[in-house]
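Heads up, one of the protein chains got dropped from this complex, but the rest are sitting where they should.
Showing subunit A:
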Amino acid sequence: MAGLELLSDQGYRVDGRRAGELRKIQARMGVFAQADGSAYIEQGNTKALAVVYGPHEIRGSRARALPDRALVNCQYSSATFSTGERKRRPHGDRKSCEMGLQLRQTFEAAILTQLHPRSQIDIYVQVLQADGGTYAACVNAATLAVLDAGIPMRDFVCACSAGFVDSTALADLSHVEEAAGGPQLALALLPASGQIALLEMDARLHEDHLEQVLEAAAQAARDVHTLLDHVVRQHVCEASVLLGD
């Protein structure tokens, strides 16, 4: 069998998208009653659930409290059934630790932590189905959850991945495209200011192409922002109807 053609001559990707196109994004906020904030997002077949508690007093050792700002605590986990291969992933394995850390960095940059000194904000994210771009889905879900919790943020944090195939940048990679082994980049953006909350890439990519890939990822992140903004507005509408204003 011939090798998989990630980008056809006509400019289609394996799943029929164009190079800069996103997968279908559907999201809901406020899916859990007991949490302060929660959200569920689907990006194509990648599905993630985020829950936010806080800001509340520091749990556990008080020594961790920060005098000038809130502590952001992120935990990532993925369901055993989330990937093609069924595998138990215990808490605290390397991959989820790293993902938790990345999420923490992202949200420390976005949440106005100095408003809540000596307190703690917990963000729990669970991936229910992983089909590429798990980090992006987690960040987007967590953003919605934080918004739902009413924690003040500088801006939305919108994330998207991008890859590079045949000297073309592809936005929002699916699992098939990730598995092909090309360079992949994950970007979390504060869209209004255009500031980058987190940028991560662990493959080799020639520096000349970096700008192109970065621009593709940023554009995709801005697109994600429009969609999330829509979701938030709709949620607020619904909530206000329920409250009977």
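What we mean here is this: contacts are C-beta pairs under 8 Å (C-beta built on N, C-alpha and C of every residue); 3 or more make two chains touch, one makes a residue touch a chain; residues count from 1.
Criterion: contacts and distances are computed from a predicted model.
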Undisplayed chain, where the name is taken from the UniProt record, one of "WD repeat domain 54", "COMM domain-containing protein 3", "DIS3-like exonuclease 1" or "Queuine tRNA-ribosyltransferase catalytic subunit 1": "DIS3-like exonuclease 1"
Sole residue of A:D9, A:D68, A:E85 or A:D202 that reaches the chain not shown, by the stated touch rule: A:D9
Chain not shown, touching residues in subunit A: 1-3, 5, 8-10, 12, 16, 166-167, 208
